[in-house]
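Of the protein chains in this complex, all but one are displayed in their positions.
Note that the chains take the letters A and B in the order they are written out, and that residue 1 is the start of every chain.
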Amino acid sequence: MSAAGTKHRGSALWLAAMIHRLSGLALAIFLPIHFFVLGLSFHGGAKLDAFLRWSDQPLVKFAEGGLVFLLTIHLLGGLRVLVIENFDWHDGQKRLAMLAATVSAIVCFVFLVRVF
Amino acid sequence: MSVRLYLWQRATAALMVPFVLIHIAVIFYATRQQMTAADILSRTHGSAAWASFYGAFVAAVSIHASIGVRNILTEWSALADRAAGWCAILLGIVLALLGFHAVISLVLM
Partner (left out) sequence: MPEPAAQLSVSLWRGGADGRYETYSVPRRESQTVLDVVTYVQRHIDPTLSYRFACRVGMCGSCAMTVNGHPRWTCRTHVAKVADGGRLQIGPLDNLPIIKDLAADMAPFFEKWQQAKGVFAPSQTRAEPMARIRPDSAPRIAADAAIECINCGVCYAACDTVRWNSGYLGPAALNRAWTLVNDVRDSGNGARLAAIAASGGCHSCHSHQSCQEHCPLTLNPTASIAGLKRRSAAAYLKGELKA
């Protein structure tokens, strides 16, 4: 049993950093698969077509929506880091962090509407 | 993380900001048009523009993801720094190989 305090996690900015890290990890795992699928077209479009038809299922489309969300939120989280490190400090970052999450959710939602 | 890795990480991040925005636009366009493989290939085949854009994207993401994963491994896993570095390099190579293979498939084949 440890004396460690665990409550200081959960602030908006800590969560922003954690989501940024986890979304990056998820994307790093997803990307080789993504590249592999695209590489199926190496011998012509037939295999890629087969995959595209397989991916027409609702569950896959939902997962793709999730990936769009991850990509957007990782981008916005990264922008947070680039701004903190390279520009003058401004308060109000918590609101921006909330905004970033909202924008990502909206982008994901629009994607899902278009593919379903 | 050393200064050198830090700068590569941040530089590839900054480079990919416009790349990702363009890529999201491409995704939206392709899904809206419900493109088949033939549709996609007819657009990408022989295109120097696609090759340059996605080639650069693959290079940047291979570096960026590799350094990012290295950070996660050194902080969250029991691996020593050097082992974590090698795992990260491995990931970078896998991404680069698969990525360039994909770009070649779409542009040259």
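Here are some notes:
Everything that follows uses one rule, which is that contacts are C-beta pairs under 8 Å (C-beta built on N, C-alpha and C of every residue); 3 or more make two chains touch, one makes a residue touch a chain.
Keep in mind that this is a model prediction, so the values were computed, not measured.
Panel shows chain A; residues 1-9, 11, 13-14, 17, 21, 80-81, 84-86, 89, 93 of it touch the chain omitted from the view.
Where chain B meets the missing chain, the touching residues are 1-7, 74-76, 81.
Following the convention adopted for this analysis, only the chains that are shown with their structure count from here on.
Rounded to whole angstrom units, the spacing between the C-alpha centres of chain A and chain B is 14. Contacts from chain B toward chain A in the complex involve residues 10, 13-14, 17, 20-21, 23-24, 27-28, 31-32, 35-38, 40-41, 58, 61, 65, 68-69, 72, 91, 94-95, 98-99, 101-102, 104-106, 109. Residues 21, 24-25, 27-28, 31-32, 34-36, 38-46, 48-49, 52, 68, 71-72, 75, 78-79, 81-82, 85, 107, 110-111, 114-115 of chain A are the ones touching chain B in the complex.
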